[in-house]
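Shown next, in C-alpha cells, is the structure this report addresses.
One chain of protein is taken out of this complex; the other chains stay put.
The block that comes next holds subunit A.
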Amino acid sequence: TYADFTPQATFDIKKCDLHKLEEGPPLQAVLTREEGLQYYRTMQTMRRMELKADQLYKQKIIRGFCHLYDGQEACAVGIEAGINLSDHLITAYRAHGYTLTRGGTVREIMAELTGRRGGIAKGKGGSMHMYTKHFYGGNGIVGAQVPLGAGVALACKYLGKNELCVCLYGDGAANQGQIFETYNMASLWKLPCIFICENNKYGMGTSVERAAASTDYYKRGDFIPGLRLDGMDVLCVREATKFAAEHCRSGKGPILMELQTYRYHGHSMSDPGVSYRTREEIQEVRSKSDPISMLKDRMLSNNMASVEELKEIDVEVRKEIEDAAQF
C-alpha cells in the first residue's frame, strides 16, 4: 500500500565545478515522495509531448521549425523546482519544455504547434513564440533572449518584488557578443539574473570544440561567479538553482550555471542529428544517463514508489498527450 513507501530519502549528488565561488550547492539532496512523483510525471509528460510533436511534424501537421527537448527534461524540471512561479524565465527556441513548466497546458502547446486558434499565442506564434505569465518565450534569434532576460531582471530589481529572472541559452549562443555585453551590465548594475547555459555539446551541427576557444562556459562570465553541473540529474539541477537563486535574492548580482546535458533529437526536425555525431554516442547517453530513468531508479531502489504506480503515471501521461493531439 502507499503507506509502505518511504516518504523521503537523501541522495548524494555530484559536486559542481566552481568559478569565483568559495562554496557551492550542497552535496546531498532530500527528495520527498510527492516531489519525486511530480518530477517524474512532468518529465514524462515533456518527453511524450516532444515525441508526439515529432510524429505530427512527420505527418506535416506541424510545419516550419520544431526544436525538440527530449533528453534535457531534468534541466527544465530541476530549474522550476529551484525557483517560484512568481519568478521570471526566458529561453531560446527549444522552449516547449519550459512552456509546460511555466504553466502552459499540453493542449494549448499542441494547438499552438499546429496553428490552431486555441493555441497559447492563438496560432500566430508557432513553436518558437509561446508565452505564459512570467515566461517570455520562446525566442527565435540566437542570443537575443539573454539581454531581454537581464532586462526582466532589471524590472524585478526596479519594482522591488524580490523576484529574479532565469535566462537560458545554449552552447552555440554562448559565443554571442550581446551575451558578453549583458554580463557586463548585469554585473555593473547587480541585476538578479541567473544565466544558465544548457550545454548539449552541439550548436546545431557544430560541436563545442569546433565553436568555442574556451568550452568552460561556466567561466565565460569572467567576473560573474559560475557553476558547472550534471544537467541530467534533476536533483543536481534543483539544488544548484536554489543556490543560485539565494545568491541573486541576497543582492549579490548575477550568477552563471552551466548544465551539461544532451538532446536525443537533432537540432530541429529537419536534422536527423547523425552527420556530426555517432548513433553510438546517442545510444550511450540514453542507456547510461537518461534523466527520467535516473529518477525512476532512485525512487524504486529507495522504495519511494512501485513499478505499477509509475506505469500508471505513464499510461495517464500517454492518454493526456493523445487527447491533446486530437483535433
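As a convention for this text, a residue touches a chain if its C-beta (ideal position, glycine included) is under 8 Å from a C-beta of that chain, and two chains touch if they have at least 3 such contacts; residues count from 1.
The working rule: contacts and distances are computed from a predicted model.
When the listed names "TRANSPORT INHIBITOR RESPONSE 1", "Myotubularin-related protein 7", "Pyruvate dehydrogenase E1 component subunit beta" or "GATOR2 complex protein MIOS" are checked against UniProt, the chain not shown comes out as "Pyruvate dehydrogenase E1 component subunit beta". Across the entire complex, the residue among A:51, A:121 or A:204 in touch with the chain not shown is A:121. Of the listed residues A:137, A:226 or A:273, the one in contact with the hidden chain in the full complex is A:137.
Only one residue in the set A:3, A:159 or A:307 touches the chain that does not appear here, and it is A:159. Taking the whole complex into account, subunit A touches the unshown chain at residues 88, 90, 119-126, 129, 131, 136-137, 139-141, 144, 146-156, 158-159, 165, 177-178, 181-182, 184-185, 188-189.
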